[in-house]
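What follows is one structure encoded as structure tokens, with my remarks underneath.
Only one protein chain is missing from this complex, and each of the others stays in its spot.
On to subunit A.
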Amino acid sequence: MKPETAAALKRTIEALMDRGAIVRNLENLGERALPYRISAHNQQYNSGGYFLVDFYSPTTTVESMLNHLSRDTDVIRGNIVKHPLTQELKECEGIVPVPLEEKLYSTKKRRK
């Protein structure tokens, strides 16, 4: 792993902790070619490393964190997203057949 990427990661996590976030986990999703050419900070990039950070934080720090990420030159594109596992999985019964005959004619009240 390059020392620059390590330094960039360290910077981001320290910025997170400064804003009062508790970092749970840091995952490396690998370094691969980007799906499309991204231009950031007057430069074009074709490949990059993907990292995922799990953290607990108050909702007010999200805006300042996004600001910090946009200013960092080593970060191509930074995003903050709600943790997907916190959302409850609702049980789906299945595809209910809808009678399409009712949708054939509109029931809108027309001015006569």
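The criterion applied here is as follows: a residue touches a chain if its C-beta (ideal position, glycine included) is under 8 Å from a C-beta of that chain, and two chains touch if they have at least 3 such contacts; residues count from 1.
As a working rule, contacts and distances are computed from a predicted model.
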| item | value |
| --- | --- |
| Protein that the absent chain corresponds to, by UniProt name, given "Integrator complex subunit 11", "Vacuolar protein sorting-associated protein 45", "General transcription factor IIH subunit 3" or "Small ribosomal subunit protein bS18m" | "Small ribosomal subunit protein bS18m" |
| Residue of A:10, A:24, A:41 or A:77 in touch with the missing chain, whole complex considered | A:77 |
| Positions on subunit A contacted by the hidden chain, ascending | 29, 34-36, 38, 48, 50, 52, 76-77, 79, 81, 84, 89-96 |
